[in-house]
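Data block below; observations after.
One chain of protein is taken out of this complex; the other chains stay put.
Per-chain numbering from 1; labels A, B and C assigned in written order.
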Amino acid sequence: MARNKIGEALGEMFRTALETPVTEEYPFGKKVVTERFRGKLDIDPLKCTGCSICEIVCPAEVITMVTVGKKTVGTRTLDVKRPKFELYSCISCGQCVDDCRFGALTLTHEFELAVFRKESLRMDKALEGV
Amino acid sequence: MSSEEIESLARKLKGKTSKSMNSTVILVDPARVLDACLSVASFEGFYHLTTITAVDIWEDIELTYHFWKGRSFVSVRTKVSKKKPEIQSIAASLPSAVLYEAEIRDLFGVTFVGNPYTGKRLLLPDDYPDDLPPPLRAEADPETIRKRMKLE
Amino acid sequence: MNALEVFELLVFPGLTFFVWLAFVFEWLERKTAARMQGRLGPVVTGPFGLLQPVADFFKLASKEEIIPEYADTFVLRWGPALYFAAPAVGVAFIPVLGFQSILYQPLDLLVMFFLLSFSTLMAAMLGYASAGRYSTIAVGRLVVQYSSYEVPLLLSMITPAVLAGDISIQGVVAAQGSLWYIFLAPAAFAVFIVSALAELEKPPFDIPSAKTEIVGGWMTEFSGNTLAYVKLTKNLSYVFLSALAVSLFLGGPSGPVIFGNSSAQAAIYGVYFLVKLFAVGFLIFAIRTALARVRIDQAAKLFWTVITPISLAQLAVAIVIR
Partner (left out) sequence: MSSGKPSEEKSEAGAGLMQYSPESMMPFGPVHPSLKEPEYFRLVLEGEKIKEVIPRIGYVHRGIERAAQERTWVKDIYLFERICGICSFAHSICFTQGVEALSKFEVPRRAKYIRLVVAELERIHSHLLWLGLVGHWAGFDTLFMWVWKDREHVLDLSEAITGNRIHKSYATFGGVRKDLPDDIKDKLLAEMSFIEKRVKYYDELVSSERTLSVRTKGVGTITQDAARRLCPVGPLLRSTGIARDVRAEDPYAAYDEVPPEVQFRTDGDIASLLSLRMGEVLDSCRMIRVAMEKLPSGPFRTPVPRSVPAGDSAFHVEAPRGELFYYSKSEGLSSPARVKIRTPTMANLLTATEMLKGRPLADVPIVLTGMDPCFGCMDRVSVIDLDKSKQWAFTGEQLREYGIEYYRRLL
């Protein structure tokens, strides 16, 4: 067994004392996240075609499609749908981003999601865009 | 354990073997489960009982005892009818089965005769209504459970 | 006692000065312990977080006081004041500016013995009075630990008195003019530091107030004012014991004389005293960060079988030298 003496950690302690501490002063210094960090979901209303794949695929059932208007295709009239997001229960897994063929959805680097009112985490951006 | 040995064991226990993916399964009827497990476990190195899986197949419950060694599983499978969900416990000779059997008793309602676990419940909350069917059974409906236990 | 003496006793080299020092010591300990662990330590309040202990004190003092159901309210109301009094009085016997301490008794080293055991007694009474389950178990361990470190602590304090031939702190300090007793009796200094660690319940002997083991130890049931004063007292006794170590072993404020005996020289003495005080304080919490908590049975064994014989031997050597 290695020699058994007290105060084994003393040397290392003084070395750490000289190094710069690792605590990040978060509220003051901004936290740098890595490039692939999966933060808050965001949608680009122009690219969204209302195909509702994201609603089907979302594990947390955060997305609901809302009919925002009508359009006629040939003889049939279809209603135009756009997604509405309740981001307070979104788990940022990115499955919808992968499956959206039109690239309308992206995961931003924003992670400060503490809000006073639940409504401010509802995203209806896609609805007005039509 | 080569396939001939498994074949001979299955014939001895009047059971059938079937192959599924990486595990060979020996189907036996409930009375012979104990000595099937014992003989599998006694093969060199097969003593590790990974777990016991219960699956609800409509009118009865299928129990599979998985034993693991090397690159393959050898599993003993049996069916227990829902009308009389009782089977002999193997915990006396394979002590690692105690908790697995207790869990299945909680979630599927299969009582293992002779299981030394003396707690009334292993997993379910104490106020789970006794008259309701155990949760993982097909006929257990989450809505009624939620209402009966006054969960929001 | 004329106005100057009262001022000296209560403000400058006396109570307020040492209470302020207690806050600085707590800050110093938290800051360097953090820095040694790669953390930052208190930063927000005041420059470099210097006012954090003061902020903690006033925050606690303003909090509501919860007295447990079966607690002995009388002891809990007056206990902290007495507990605070022990080091507060002791501090007045330490010479800071020059070789005269404010209060001088011919046998004031014995007063020190009494104050040290009195503060542990008060801690035990407070813990027991608060009738919490954790505190009662903690008081049991506090007494066990006290009984093991008391003998070596006292022995290591007697050694310098024997060397100086005078049982008063002022006398010991004066006798050390030329040669500090740390060189004459190094083992006694080491024993004093280790027993001081046990008295202050700092790791590795923080068993009575072990955070992870019994939540707050004998301080678990305190809240509001009581907790504020008990914490302050622990820091004050930390300063008090370091000051004792300085005066008994490092010659108190003695050091090269620059301005003869004018008031400026007194200031220089004060500076020497402070430097040595911070050195001893730094030594104590360097040890505190480096060691894991020892179990109570190991602590008792360590004290009785190892530390007491050393202090006895050291005393014998001192008598021979004398």
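Definition applied: a residue touches a chain if its C-beta (ideal position, glycine included) is under 8 Å from a C-beta of that chain, and two chains touch if they have at least 3 such contacts.
The model shown is predicted, which means the values in this text are computed figures rather than measured ones.
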Among the displayed chains, the hidden one touches A, B, C
The listed residue (C:61, C:110, C:137 or C:283) that touches the chain absent from the view is C:137
Touch rule applied to chain A and the missing chain gives residues 1-6, 8-9, 12-13, 16, 22, 33-38, 57, 59-60, 91-95, 98, 107
Chain C positions in touch with the non-displayed chain are 36-39, 133-134, 137, 140-141, 144, 203-204, 206-207, 210-215, 289-298, 300-301
Absent-chain interface residues of chain B come out as 20-23, 47-51, 53-56, 64, 66, 68-73, 75, 95-96, 98-100, 103, 106-107, 114-125, 135-136, 142
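As a convention for this text, only the chains that are shown with their structure count from here on.
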Touching two or more other chains in chain A are residues none
Residue positions on chain C within touch of chain A in the complex are 32, 34-41, 43, 286-287, 289-291
Seen from chain A, its contact residues with chain C in the complex are 6-7, 9-10, 13-14, 16-17, 19, 21-23, 25
